[in-house]
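Written below as structure tokens is the structure these notes are about.
A single protein chain has been omitted from the complex, and every remaining protein chain is retained in its original position.
== chain A ==
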Amino acid sequence: MAAAEALGAARYFTRWYKTSRGGRARTSACCSTPTGTGRDCAGAALSTQGHGFAPLRHGNCQSCCRICVITLAEAHPLLQPGKTITSINYQISPNCSRLQNKVSGKSKRGAQFLTELAPLCRIASSDGEEYTIYSCIRGRLIEVNENILSNPALLQEKPSTEGYIAVVLPKFEESKSVTQGLLTPEEYKEVLLKRQNSSSGS
């Protein structure tokens, strides 16, 4: 599951989680932020999980490593057993396809700007459900993962690394505040527990 994935390339990231309330599908995102000791830290990996997203945020010097990787969080429905992905669509509206995102130069000019609620992609599963994956982070969209288009299974096999959804670069001024609305892995576990308890109790 995610355990082995916590090593390898993802080792350099700290995970943050976003859960959303309301709506039929509550998503949690996982965001990874850089941890390592290297001066070059990756960013945060955000994974959205069980209706949660977990962004991974890379780097240990937060003022210089700000890249965030958006991934599905462990509890996301799509990662539960029995789910088969039928399609992944980066065309989120008639005028906007995340695949057309082009960035140039160091400052990543031309990037599509994302707010927390900006949809990244829509994923359909064989049981007829459709899930929208949200950015959860404000920033410039650097790239979306095209590997999962050709190999959707990757999303489920390695959701926290090779199955990532997108890479986002927050504004420099906002790089420290980007994790403010997000939960640490421990906090996230608590939220999940509470949900379980409340749903079993009702």
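Simple rule for what comes next: a residue touches a chain if its C-beta (ideal position, glycine included) is under 8 Å from a C-beta of that chain, and two chains touch if they have at least 3 such contacts; residues count from 1.
Here is the rule we use: contacts and distances are computed from a predicted model.
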{"item": "UniProt protein name of the chain not shown, from \"tRNA pseudouridine(55) synthase\", \"Putative septum site-determining protein MinD\", \"glutathione transferase\" or \"Ribosome biogenesis protein BRX1 homolog\"", "value": "\"tRNA pseudouridine(55) synthase\""}
{"item": "Contact with the hidden chain (one of A:Thr19, A:Thr161 or A:Thr179)", "value": "A:Thr161"}
{"item": "Contact residue for the chain not shown (choose from A:Ala9, A:Ile92 or A:Leu149)", "value": "A:Ala9"}
{"item": "Selected residue (touches chain absent from view) among A:Ser104, A:Gln180 or A:Ser198", "value": "A:Ser104"}
{"item": "In chain A, positions touching the absent partner", "value": "4-5, 7-12, 34, 36-43, 58-59, 61, 63-67, 69, 103-106, 108, 142-143, 145, 147, 154, 158, 161-162, 164, 167, 169"}
